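All protein chains but one are shown in place.
== chain A ==
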């Protein structure tokens, strides 16, 4: 395998990754950013100066900690360790193309379309607005008020 073939495949993969949708809310780690960080050096692109290496702001960190009530220490350490340990990986053009193909399958919504579950599960009989409310809250379309929250606690939905 020539190294140019590997690099070109990686460039394609990076292009696909850049189209990968951003997460709606911030998590400790981001799939898109971590993979960009992983494949950009192979594609011969520089990683510095991009948003992927930007440090989280204080408010980001506070936000994440506030959302998680469990003993976070251990898991956070572990995640950091996982992120920092840069594995020595041997790529061939073929393996990178495979990655790209799978990523494209995921991004084209192949399985959601093929295994369509219909409104039976998307608007479940027991709680038809469940997913809509969840998504509206994530996207900030509607805010849960004190009374809607109380209703959920008392009636369960």
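The rule is simple: a contact is a pair of C-beta atoms (placed from the backbone, for glycine too) under 8 Å apart; a residue touches a chain by one contact, two chains touch by 3 or more; residues count from 1.
Quick note on the criterion: contacts and distances are computed from a predicted model.
Engineer: What name does the UniProt record list for the absent chain among "Trafficking protein particle complex subunit", "LAFE_0C04192g1_1", "[RNA-polymerase]-subunit kinase" or "Large ribosomal subunit protein mL64"?
Structural biologist: Protein name of the absent chain (UniProt record): "LAFE_0C04192g1_1".
Engineer: Tell me which of A:15, A:62 or A:110 is the one touching the absent chain.
Structural biologist: A:110
Engineer: Hey, which chain A residues sit against the chain that's not shown?
Structural biologist: 20-21, 23-24, 27-32, 34-35, 37-38, 68-71, 74-75, 78-79, 81-83, 85-87, 89-92, 94-95, 98-99, 102-103, 105-112, 114-118, 120-122, 124-127, 130-131, 134-135, 138, 156-157
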